[in-house]
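Apart from one protein chain that is not included, each protein chain of the complex appears where it belongs.
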Amino acid sequence: MKKIKIGAVGLGRLGRKHAENIAFRIPNAELLAVCSVIEEEVAEVQKSWGVKYGYTDYNEMLKNEELDAIFIASPSALHCQQISDALDAGFHVFSEKPLGTTLEECKLAEAAVEKHPDKVFMLGFMRRYDPSYAYAKKKIEAGEIGKPILFRGYSQDPEHAIEGAIKYAGHSGGQFIDMAVHDIDLARWFLGSEAKSIYAIGGCYAHPEFGQYDDGDNVSALMQFENGAMAFLFAGRTAPHGYNVETEIIGTKGILRIASVPQKNLVEILDEHGVRKECSQDFLERFEQAYVDEVQEFVNCIIENRKPDVTVYDGTKSTIIAYAATESFRENKLVRL
Amino acid sequence: MKKIKIGAVGLGRLGRKHAENIAFRIPNAELLAVCSVIEEEVAEVQKSWGVKYGYTDYNEMLKNEELDAIFIASPSALHCQQISDALDAGFHVFSEKPLGTTLEECKLAEAAVEKHPDKVFMLGFMRRYDPSYAYAKKKIEAGEIGKPILFRGYSQDPEHAIEGAIKYAGHSGGQFIDMAVHDIDLARWFLGSEAKSIYAIGGCYAHPEFGQYDDGDNVSALMQFENGAMAFLFAGRTAPHGYNVETEIIGTKGILRIASVPQKNLVEILDEHGVRKECSQDFLERFEQAYVDEVQEFVNCIIENRKPDVTVYDGTKSTIIAYAATESFRENKLVRL
Amino acid sequence: MKKIKIGAVGLGRLGRKHAENIAFRIPNAELLAVCSVIEEEVAEVQKSWGVKYGYTDYNEMLKNEELDAIFIASPSALHCQQISDALDAGFHVFSEKPLGTTLEECKLAEAAVEKHPDKVFMLGFMRRYDPSYAYAKKKIEAGEIGKPILFRGYSQDPEHAIEGAIKYAGHSGGQFIDMAVHDIDLARWFLGSEAKSIYAIGGCYAHPEFGQYDDGDNVSALMQFENGAMAFLFAGRTAPHGYNVETEIIGTKGILRIASVPQKNLVEILDEHGVRKECSQDFLERFEQAYVDEVQEFVNCIIENRKPDVTVYDGTKSTIIAYAATESFRENKLVRL
Partner (left out) sequence: MKKIKIGAVGLGRLGRKHAENIAFRIPNAELLAVCSVIEEEVAEVQKSWGVKYGYTDYNEMLKNEELDAIFIASPSALHCQQISDALDAGFHVFSEKPLGTTLEECKLAEAAVEKHPDKVFMLGFMRRYDPSYAYAKKKIEAGEIGKPILFRGYSQDPEHAIEGAIKYAGHSGGQFIDMAVHDIDLARWFLGSEAKSIYAIGGCYAHPEFGQYDDGDNVSALMQFENGAMAFLFAGRTAPHGYNVETEIIGTKGILRIASVPQKNLVEILDEHGVRKECSQDFLERFEQAYVDEVQEFVNCIIENRKPDVTVYDGTKSTIIAYAATESFRENKLVRL
């Protein structure tokens, strides 16, 4: 069995999880190299998992000719340059979302991808690979809900994670770019069209700290797409019950809801609080399988010489919409795209 | 519009509710008389609701020739004699369950009903008239679940009502007669057959007080019916979440569950306890509509000159099974009927 | 027991139901008179229910001095004049929603109400009296969800009722006025504030017939309120599963959802379609109890000499917002109030 040899850059919380998945949960992949500017992280991962090569310099890793592909989970501002460099160095590339932090960066990445049509490039919109989302998509493609009318997407982080969110607020780009971009991608994917108008509102309902970054702790947006379909997005940082990512697609003949109860597992509790389900508490818990399945798809694409469903343009287009939402929210006006 | 004139005996918690329903929620009924050995209750109800006649002596009420029907919600031990007397006095009769507290009493009631075939007699197995149970019954009759295989019935009182249950334990006849008799009736009704074998177990898991009456605080029984179908009953007094009456009928082609979440209403709460529904807390809350609908059916039967679905024999047969379960539980043996 | 004597005008589908509730389900009310321009309706109702007085002329009914209150369920365009006339004639008044079909009409009704401060006036926003909505409101007032962030209200009619909707489309005033006005009232009630900006979109996704009336078959709106809270409304006429009225209130400390599954009853079915609940199919089924409880409250207010929670101003203010939404939808622009 051919194994795709992967070098992973970025060993933060999510990056480490990705690296672990590549090492142990993707049959036809091998984690051959890891890279991080933090030397201890590299050493620790190499030792724990028996990874052959370790780097603190990304460009050094790109010189490793044993590698087939580069997996990028570094800080967002580095994504596009690293994508471009890796493609130019002859590698297939997977990059975590967001594609970039500015439109210029996204365009740079687009150009690099276009320059290397023989290479697989994939962007980490993992929700598309979650078993439930993938199942919903198939039903829609099979016509089971008719013509989509409204997409509703919620992305809520739990209140208990608020400290980290406040600390990171200055770098997040705001909730539309940081959180709602996933829902924007899903809306585009499920509706099969692009947004043409957007009105966004919100505020700091519990945590005024976000105000100094022109952000809110809870925001929402209403969009109309070119094909007439509607999308409503809600992103919040104060969910009392846990990590809540829920989606609804209302069609003319059926309606699909994904995770309207963000259940932790299949246990139901009956006690003095009533009949209840406990909830997922973070994205690694909720999307554990999706994080595996997206990388599996990336590896399969390389082996089978085909391109994944998520393209570099999905990154750019979602970013454009997220920026438009941010503009609408900050200036309290209707934005047309 | 013809109104059936009713005299109600018994003004305890449930009796008073019935009287109120007759007075105000049954269009073609009129609460013409009330009777209770507690004189103040009679006076209070007469005054509050403008009831024309009040009695402290049941036999006096039976002399009132303006009345069409007698509604019995007195203590269980009086039911059968009062049924017999009312029928002999020329009235239609509705009696709360249980039919009687001994088989001899039940037989007395049967004889009285048989002696007056022109009179409507109805027993208060109200669950059959609950909109959800009635809906399930229709589906079964329409063949939607095929042939019934297993009936499962739970009747759980909330732990917070335990004090009253302990106080009443000496008079309850035990949980099979006191609580599970409703499920026994439902099992017979849904399965369309009679029990032929029964094994019952249980114990005092939280409240040893029930032990002195040869009762448990939680008991269960497994029965096989003459047509081969199975029934599992569970009755408990320590439900942590509320008043839980749930039923499942497993058929060869479909399964129906009634109230597997005993929700108080349509509100769902998402908070630090997860995603939850609060629960019904007592039988008046859960079966409010059923208590109205059964009396409406009684009145309709009188007006339309027909007989209700629940007969005096349902009372006797359910009692026989409840006694067999009690015997099985107390003597730890298999009982064949 | 004092009974409030009521004269009811309008005996259409909902009007007849109201009249029936007044006659039989409100203990301290009496349906003393009915009025309709359709003579046969009047005769039929009088005969069936034994109603003493019947009228085909509303002003004749207002001369009946035995009456205490007038109940208006006539066509919307007549509401305000009838309200004004009835108040001037010395009656307490209940009017079905909408208050009026134009703002001028609403102002007329306001003036009449203000002129008769000793009279009870109540508007039929029955959802507030639905047990689940009332329960949610109490939780919010008790601070259980903290500060409201987002209100989400769906009002979807079933596709199987589309023919009637198309026929009535020319008179409906559009979906915001016809359907979403209930959600607008709920949003104002739950959020405790007034809308300040609104963006509405939508279209004809399945039934182009609505286009000729500048209406859609599915529409939505995003609003921000003066206190910063957000509201998202969705109204549709093509629900595949039934009559779906669902509401969510997201707060800083808790979230409440009302009827996110519009279940017909407590029966759950397990068959080849999976595990499922069947749904309510129209507003009379869903809000049966609310239609009783709101009238009970009206009658209680008269007896106890107090004013109901729903005022004439709720009618005007909801109408203003519904018009603003319609304007936003038709002209595809952001409307500020």
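Think of it as A, B and C in the order they're written, each chain with its own count starting at 1.
Keep in mind that, in the parts below, a residue touches a chain if its C-beta (ideal position, glycine included) is under 8 Å from a C-beta of that chain, and two chains touch if they have at least 3 such contacts.
Model, not experiment: these values are computed from the prediction.
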Answer key for A:23, A:72 or A:279 versus the chain not shown reads A:23
Given C:40, C:104, C:163 or C:272, the correct residue touching the omitted chain is C:272
Any idea which of A:85, A:194 or A:268 touches the chain not displayed?
-> A:268
Which parts of chain C are in contact with the chain that was left out?
-> 239-242, 244, 261-264, 269-279
Residues of chain B (touch criterion as defined above) contacting the omitted chain = 146-147, 149-150, 197, 199, 201-203, 205-206, 218, 220-222, 224, 228-230, 232, 234, 236, 238-241, 250-255, 260, 332-334
Could you list which residues of chain A touch the chain missing from the display?
-> 1, 23-25, 27, 48-50, 131-132, 135-136, 139, 144-145, 253-260, 263-271
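The rule is short, and it goes like this: only the chains that are shown with their structure count from here on.
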Work out the mean Cα position per chain and let me know which chain is farthest from chain C.
-> A
Let me have the rounded angstrom distance from the C-alpha centre of chain A over to the C-alpha centre of chain B, please.
-> 56
List, in ascending order, every residue of chain B touching at least 2 other chains.
-> 263-264, 269-271
